[in-house]
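Down below is the structure, laid out as structure tokens.
Now for subunit A:
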Amino acid sequence: MALLSTHDLTAHYGDFQALFGVDIDLNDGETIAIIGANGAGKTTLMRSIAGVLINGRDTVSFNGDAIGNATADAIMAMGVAMVPEGRRLFPSLSVEENLLIGTYGRKNGGHWNLDTVYDLFPILKERRNNPGTALSGGQQQMVAIGRALMSNPRVLLCDEISLGLAPVVIRDIYKAVPKIKEAGASLIVVEQDIGQAMQVADRVYCMMEGRVTLSGTPATLSRDAIHDAYFGAAA
Partner candidate 1 sequence: MIWIDTIIQGVLLGGLYALFAAGLSLVFGIMRLVNLAHGDLIVMGAYLILLLVTMTGLSPFVAAAIAIPFMFALGYGLQKYMLNRVLGEDILPPLLVTFGLSVVLQNALLEGFSADSQRLPTGTLSTASVEVAGINLGVLPLLTFGSAILVIVALNWLFYRTELGRAFRATSDDATTASLMGIKPANIFAKATGIAMIIVTIAALYLGMRSNFDPNIGPARLIYAFEAVIIGGLGSLWGTLLGGIIIGVAQTVGAAINPEWQILAGHIAFLVVLLIRPRGLFPRAVD
Partner candidate 2 sequence: MSDHTTPYAVHTGTKASKIAGVLALILIVVLVALPAFASRSLIQDMFFILTMLVLAQFWNLLAGYGGLVSIGQQAFVGIGAYAMFGVVILAGLDPIPAILLGGVVAVLLAIPTAFFAFRLQGAYFAIGTWVIAEVVRLMTSQWQAVGGGTGTSLPRSATRELMFAEAIESLFGVRSAAARDILSYWLAVILAVATIGGIYWLLRTKRGLALAAVRDNIEAAKSVGVDAGRMKWVVFLVAAFGTGIAGALIYLQKARISPDAAFSVTDWTAYVIFIVVIGGIGTIEGPIVGVLVFFILQSLLADYGTWYLMLLGIIGIIIMLFAPKGLWGLISARTGIELFPVRRRLTGGALDIQKSKTKQSEEAPNG
Partner candidate 3 sequence: QGARIKLGYVSPQSGPLAAFAEADNFILSNFASSAVAENFEVIVKDSQSNPNRAADVAQELIIDDEVDMLLVASTPETTNPVATTAESEGVPVISTVAPWQPWFIGQQGNPGNPDSWEPFDYAYHFFWGLEDVISVFTAMWAQLDTNKSVGGLFPNDGDGNAWGDPNVGFPPVLDAQGYTLTDPGRYQNLTDDFSAQINAFKQGDVEIVTGVPIPPDFTTFWNQAKQQGFTPKAASIGKAILFPQAVEALGDSGHNLSSEVWWSPSHPFSSSINGLTAGQVADAYTSETGKQWTQPIGFVHALFELAVDVMGRVDDSSDGDAVAEAIAASNLNTVVGPIAFDGAGLPPFAAPNICKTPLVGGQWRLNEGGGYDLVIVDNSDQPSIPTGGTMEAIS
């Protein structure tokens, strides 16, 4: 049985419907990637899973429990952590405080703590007393990831963690993925950069206009199929 899955998930912003019956599965130990154009609903999907958007009870299940109607803090306490789109560091907190706040709702003494996170991203140790927002984009992204790791999650949701980063920085960040998996987390990675997504993911879902239009393993998906699913048609 899947560790985490969604069933017929829908989402609305006011009058506007952003998701139309999305089904995805994440198996234990697996990394899946969600790709799709701007506004396809990837972030909305992440927010629905994380409990920022509340849905029907049975739309999301985690570890056998129906958690669709649980609030974000409860879901986080169960072990689903999110690296939100756009980093979203707390400007009033220093780098170290930003990391520490990650343990607020879940303290379980797993692999990840301040030391191991600093080992993963050594630059953060140097900048630990800076305000989080004084870092470069890539460093900020490292803090956001470290913050989510501090709770030693079972599932880590990463929303466009390479957004706005230089390729070399992206490479650094993605280098951390194997270590994260090693420590026992399964990952859902949202990416616009298809190449990047294909590299890390065991399976890929492609979304368009609030629906999953394609899914499969990277090896079985042709560039053309992705392109179709991505933009609606071939160029």
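How were these candidates chosen? In short, all candidates are chains of the complex that A comes from, given by their letters.
Just so we're on the same page, a contact is a pair of C-beta atoms (placed from the backbone, for glycine too) under 8 Å apart; a residue touches a chain by one contact, two chains touch by 3 or more; residues count from 1.
None of these values were measured; they are calculated from a predicted model.
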Revision key, fill the gap. Among 1, 2 or 3, the complex member that touches subunit A is candidate 1
Point to revise | In the complex with candidate 1, residue positions of subunit A that touch it | key: 50-52, 71-73, 76-77, 81-82, 84, 88, 90-93, 97, 100-102, 104-106, 131, 133, 147, 151
